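All protein chains of the complex are present and in place, except for one that has been dropped.
Read from first to last, the chains carry the letters A and B; within each, the first residue is number 1.
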Amino acid sequence: MIPAAFDYIVPDSLEAAAASLADGGENAKVMAGGHSLLPMMKLRLAQPSVVIDLKRLDSLRQIQADGGALRIGALVTHHQVETSSEVNENCPLLALTAGSIGDPQVRNRGTIGGSVVHGDPAADWPAALLALGAEVTLTSSGGSRSVAAGDFFLGPLTTAAEPNEILTGVSVPVPAAGTRATYRKVKQKASGFAIVGIAVCLRTDGDTCTDVGIGVTGLAGTPFRATAAEDQLRGKALTADAVAAAAAQVAEGVDALGDIHASGEFRSHLARLNTARAIQDALDG
Amino acid sequence: MPVSKLVGTKVKRREDPRLVQGLSHYVDDLRMADVLQVAILRSPHAHARINGIDKGAAQALPGVVSVVNGADIGDSVGSVPCAAANPTLRTPPHPVLAQGEVRYVGEPVAAVVAEDSYTARDALDLIEVDYEPLPAVSDLEKALQPGSPLVHSQWDSNQAFTFECGTGDMDKARAEADVIVKQKFIHQRLAPIPVETRGVVARYFPGEGELTVWSSTQIPHLLRAMLALVLGFPEHRIRVIAPEVGGGFGCKLNVYREEALLAHLAMKLKATVKWIEGRRENMQATIHGRGQVGTVEAAVKKDGTILGVTYDSLLDTGAYHQLLTPGMPPLTGLMISGSYKIPTLKFTSTGGFTNKVATDAYRGAGRPEATLVIERTMDLIARELDMDPVELRRKNFAQPADFPLPVATGLAYDSGNYQAALDKALEMVGYDDLRAEQKRLREEGRYLGIGFSTYVEICAMGPSAALPAGGWESGTVRMDFTGKATVLTGVSPHGQGEETTFAQIVSDDLGIPIEDVAVLHGDTAVVPNGIGTFGSRGISVGGTAVYMATQQVREKAEAIAANVLECSAEDLEFEDGKFSVKGVPDKGITIQEVALQAHVATKLPAGMEPGLQATSVFEPSNFTFPFGTHICVVEVDTHSGEIEIKKYVAVDDCGKVINPMIVDGQVQGGIAQGLGQALLEEVVYDEDGQLVTGSLMDYAVARAEDLPPLEFARTETPSPVNPMGVKGVGEAGTIGSTPSIVNAVVDALAPFGVTHIDMPLKPEKIWRLCQGGTK
Partner (left out) sequence: MANTTKIEVRVNGVGRTAEVQPRLLLVHYLRDVLGLTGTHIGCETSLCGACTVMVDGAAVKSCTLLAVQVDGCEVQTIESLATDDGLHPIQEAFWDCHGLQCGFCTPGMIMATRQLLQENPSPSEEEIRHGLEGNICRCTGYKHIVDAVQQAAEQMKAGT
């Protein structure tokens, strides 16, 4: 319940934050909402010697829709995303995803940036970000770069963000008009995290699927985009058989996680089942 | 007789204003000067020898006052007590801190005393323990097999005890039966999880030579007696206080290492010491419930007549016995007959040590196991005979005229009308339509299930002869100078609302406003004696003691009134708090005036002692046997394995009701825990004895969304065991609900050939069972 002692820094600017992070080296951690970091510190699974609190970086709290993209600052909370009119108008899938995270108290503090960098394999954000083809932007004292969501998640609690980098925001291409999307989550009953989470983003012309994105979280140590399943659908008529065939691909070749809540076999089944159901939901929705 | 005003009505709880404002005082809220904080180092191993402990670095940390381990304590503190009697019992030493060996994950190894809790926590990381891992056994059935690693090497096996009860000739029953039904049951371990964990503050007063212990306990008086024995310190110099207690569910009906340890540290350091359990400690080191495995065998005639039932079971005791660990199987055995007339019953239990924390009483304590077994068995029989489960139950029910009902387990049920509760529930749920709907939906490939539990439970613990440490309860009612009443009760409520219900009783019978009644509890220096709150005994045993003391107060008041009014007691009537002479309504005296007279003591009848108070110690002649019918209707998604509860109807009979709102609350809360066991909860240890469900991240308890809308009703069959006719309701919901949910799911999956599923009914299990398709 009680974290180990650490030094606490509250930088006033992104540059200062990046400098502090560079100075602090391996033992420095930035803190956004603290809702992944602090639980680990309380259990002493994380014992940073320096905590750099980003709370004064108000520029990272904005949500902006411009140039066909929705830019969400790293410090935007799940609750802000859930209730933002820009998000609900431009990309309701993000609001839906935000609303499925944790509980109201958690959503009031936890941030999209923190969740993405943390890289929890059972987190919700990756599914939607992968399905939508989002990009994240990272800054360090050495400069800035963008990384596609598909290249960002590397393994359990491992992402492409370097220890000296600060994630500044997430950029999501606004789906074309007529895009239908949904997120289905099977909750782990104790923690509320995803046993499996499937985000589907679908564009159709009549019965035919013109484009599709399927993001999968919870199933494996790394959230991923189900490209084989997508390929099965793109350009095809969305018959029940086609949907079933695509869903059958979702867990193919995936090293599924297994624990007391769901074996790998069951997780794989849930991924297939919920992919099919999510596509159907999106079509019905 | 005065008109009953409050008893039987919804009186808002008097404890609530302080609670809703956050102004009450749980152990952690007590503010005292110079309190030292204690943190406990616990074993990460299920079984290991301790070859050495290096406390140097911890002791050197600024702010650390003391670091102690088992060797420091030696034999200055005795063994943590087990009160359950059983001639076959093997009782291992149970030291407050491990002595050379640890036998479960979470076993206390060392304690740090520091000036603040942050320092105490830091110091834990600086203690180095040299553990030599030993083979551990986690699985109960394996533990009882020859060749298993031994939890306690002084014995040649892990057998902790054996127990049996029942009468009749099962061989004969088998021979006469048309059908034999057999089934194995696993009653998974559960964690009680009161939202307030345990906590202890101990303070030693060197001048007075007195020890005060504040503990989040259900049994302050028993704890005091046990501490006296364990510490070798005189009982009359110990005061135990249970302040506000944030739920117990049986897990605080115990005496724990930490209580004795803190008391010891307080005396040794001549200081005030405090320990508040963390949730992970709570999962590791507070008792678990259930943990039984058993096989039932039922011998049945074709027409559904049950000739005999045997249930052979094992109890996972864990590594050490807590207060009542071996006392759980008898409660299962005694109730294995359920609400049915079964001439032959036989129950056996063997306790097995495992490298896990002890099991003990968790809400229901042994009876949920019995109820699940018999209620599931009824459904198994019904399926085997192709009979409606309702018909089968009807056929075997004890009838109202059968009471008091002798049962083959040796009990005599006090009163009951099982049919009436069932009928009411059937009507509420619309049974006939449901079966038709079930049939229709099955044709669409949708799976609806209807599950019954026509339970009976044993409450009002209980006659002293049947309990390890006395089953009576004390109640004192005292009216003071100004006519206010103070009630002292030996029960120790922690959510049950007895500050309200007991005051309702006293207010009615003394004819004074409820605001003028204070109910005090949970302090051995205030309440002369008592046993505590558990086994649904609050109102039926404790409340009865208060009721009887109230009658005695009124009788004395009447004698004083007669003396003051210069008439005989027979000439008086009592109404609305006033004694008046029959036929002369103007000539009277209020009970408050009588109270004043009792203290002024100038107009007392000759030879009468001054004061207006009475203490009653009620010894119940029997248990009580609340009962009811719960019906659960589920729809199972066979693809996802998810279970949706469509409807839940509960008809409970707890005898006379003092406060219907509180009774509803007890039933609802009980159902939430019963549903938790059925669908969500399970303590999981891996094969090596590591606790996998070590926090709420992995151990699921029901949240608001998990509970379906519930429909309630009651029947009211008074108990003849006590003058108010009450039975008790604390555990009914937990005991009654679980089998109805399991039965409903099994019923839903009948087309898949499913006849039984062990709890918790997690989606993966359900999904696997449906993989073979319909039969």
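We adopt the following convention: a contact is a pair of C-beta atoms (placed from the backbone, for glycine too) under 8 Å apart; a residue touches a chain by one contact, two chains touch by 3 or more.
Values in this document were obtained by computation on a predicted structure and should not be read as measured data.
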| item | value |
| --- | --- |
| Residue touching the undisplayed chain, where the options are B:139, B:196 or B:558 | B:196 |
| Contact with the hidden chain (one of B:50, B:299 or B:672) | B:672 |
| Which of A:114, A:192 or A:213 contacts the chain that the document leaves out | A:192 |
| Selected residue (touches chain absent from view) among B:271, B:411, B:701 or B:748 | B:701 |
| Touching residues (missing chain, whole complex) on chain B | 12-13, 15-17, 19-26, 28-29, 31, 117-118, 193-197, 244-247, 249, 276, 278-280, 494-497, 661-662, 664-665, 667-673, 695-697, 701-705, 707, 709-710, 733 |
| Absent chain, residues of chain A that touch it | 1-8, 10, 31, 34-35, 38-39, 41-43, 51, 53, 55, 79, 102-106, 108-109, 190-192 |
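In this text, only the chains that are shown with their structure count from here on.
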| item | value |
| --- | --- |
| Chain A-chain B separation of Cα centroids, rounded to whole Å | 44 |
| List of chain B residues in touch with chain A within their complex | 117-118, 121-122, 125, 278, 639-641, 680, 684, 692-693, 696-701, 706, 762-764, 767-768 |
| Touch list for chain A against partner chain B, complex | 1-2, 4-5, 44, 186, 189-191, 260-263, 266, 269-270, 273 |
